[in-house]
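After this line comes chain A, so read on.
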Amino acid sequence: MQGFIDSLLATTTTGLSRELAYLGGMIGFGALVVFGFILPMAGITSWLERRVWAKIQSRVGPNRVGPGGFLQWLADGLKNLLKEDVIPEAADPTLFRLAPYIVVAGFVAAFVAIPFAGSLIIADLNIGILYISAVTSLVVVGILMAGWSSNNRWSMLGGIRSASQIISYEIPAGLSVFPVVLLSGTLSMQGIIENQGWAPVDWHMFHSPFTLAAFLMSYIALLAEGNRTPFDLPEAESELVAGFATEYSGMRSLLFFLAEWGNLYVIGAIMATLFMGGWQVPAFTDNVVLLTVAQFGMFFAKTYFWVFVAMWIRATLPRVRVDQLMSLCWKYMVPIAMVNMFGTALVMVVIPEGSRLMSYALCGLMLFGLVRFGRRVNYHLKRSRRYDTVGAIMPV
Partner candidate 1 sequence: MSYIGNITDTFSSIFEGMSITFSQFFRPAYTVQYPDRMPVRVQDTLPYRYRGILEVDLEICTGCLACERACPINCIVIDAEKNKETKALVLKRFDIDMAKCMYCGLCSEPCPTGSIHHTREFEGSDYSLESLVRRFVKVPVDAYKPKKTGENDPAIVPILERGMRYIEEFAQPEKKAS
Partner candidate 2 sequence: MDARAIHKLLANEFGDGVGNFVEQPTEPHIEVDATAIAKVCSYLKENGDLNFEHLSNLTATDYLEENRIRIIYHLHSYKHARWLTLKVAVDRENPHVATLENVYPVANWLEREAYDLVGVNFDGHSDLRRILMPDDWVGHPLRKDFQEPSHYHGISTVRESMLTINRN
């Protein structure tokens, strides 16, 4: 951030005091991020999610408000703002009102340490990733509060499920961060990104088989922490009505969903930062602004790829049961994450410089997997072509 303002000050010739510019830049950027980025982004994610589902489900999806329904989130937000805010008589009013704000605060606070480009970050904390995993845990407090204060047994079950789930999955999520921290030797988000290159072979993901496994574990654990399918038990709509959000209405209910969709971005950003080289782009120009824009675009694309994968998973997989959720965490993910951590350490000891050959091999493996996947998709597509044309009996 500082560097960016420095370079801006260097290019323009206003006689602004340097400290004032830093402060203004900080606050302005923070506000810009919250109002100009997080809120619309969460909204657009909701629109995107609905469109992605619709496509997967042979439907059209929201397409009326704005081009391609792009402004649907604005209409929904406005509608929810205008709705009556019902607080059940038997609920604990203070906690009931407070809960959504805590949830939102938890996820917005994570953005402090999330980078957007090489010089665009609100605060490059030296404990960045630790900070993020700490503040995102605040969400569970809000959800538990919501579940308890609603004075509804379904909400209560949802809140308790959420608490047990998020607390359990903190462990594999945290353990999966370790290999990356070992590799880069820092907890700072920018430091981790700078330790990687723009080319896939330079990513942490392809450093060794252990980091590749850590990458998968990390994504699964983060999905569970974000209450996403197949781990969306706290709000399992077919079991618990709407889980912890059952009694909420209007804007308060929307805030929970805002946090959920916003959290998706956080998940994607963490994945992009830790394992996929973050905003790294090839140095194609010296122009700082142009470079920043390119970096931002790169980071955004990588992040949204993982957001998209989360939506796609949600449209594919059923939900696991509570006991299966726990056995998955404790019997599979925690041991594997442990192995990953020690394995990475071992690799670092045996080949301290890292092995390019291994990285290329892992890249090749990934490519092979993608080709396999493409062929499966092609197979299904070919079969569906047969029947999509055969049975055109629908009217119109």
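How these were chosen: all candidates are chains of the complex that A comes from, given by their letters.
One rule holds in what follows: a contact is a pair of C-beta atoms (placed from the backbone, for glycine too) under 8 Å apart; a residue touches a chain by one contact, two chains touch by 3 or more; residues count from 1.
Since this is a predicted model, take the numbers as computed values, not measurements.
The candidate from 1 or 2 that touches chain A somewhere in this complex is 1.
Interface residues of chain A, counted against candidate 1 in their complex, comprise 54-60, 63, 312-313, 315-317, 332, 373, 376-381, 384, 388, 394-396.
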